[in-house]
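A single protein chain has been omitted from the complex, and every remaining protein chain is retained in its original position.
And now, chain A:
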């Protein structure tokens, strides 16, 4: 399904935060198979993710992500902390954050929504299901949803 963004030539930027290489690769493959026009940024831990969304240091030149796919169990900085920092930062809180975790635990789900996660997705076990989910993310978040404009830089 062609999207508005691809029609206008804009490739939305997705930040995928995932520490496990195999999980990362699988997610990349699934996103690739979903055939969506996007630019993928990858962070391997919570601290790196924060530096990337804040464009700090070596990441000063990268694009600001339009959508964040965030795993919870991350080294150095837990996904919940990354979520809380993004959602309490006026410059960043508009960016939709989709939690993509293996957890179904009530405490995780509730905690993430309390911290203003935009949705909580449990990673499907079967690849086919994962592919379906990737297609849904593509259609919903990158086609139907009006993504927020980037906030005007302050000061």
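Everything that follows uses one rule, which is that a residue touches a chain if its C-beta (ideal position, glycine included) is under 8 Å from a C-beta of that chain, and two chains touch if they have at least 3 such contacts; residues count from 1.
The working rule: contacts and distances are computed from a predicted model.
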When one chain of this assembly is omitted, its UniProt record names it as which of these: "histidine kinase", "Acyl-CoA dehydrogenase family protein", "ATP-binding cassette domain-containing protein" or "Amino acid/amide ABC transporter membrane protein 2, HAAT family"?
"histidine kinase"
For a quick check of understanding: of A:26, A:119 or A:132, which residue touches the chain that isn't displayed?
A:26
Residues of chain A (touch criterion as defined above) contacting the omitted chain
20, 22-23, 26, 29, 71-73, 79, 101-103, 105-108, 111, 123, 125-128, 130
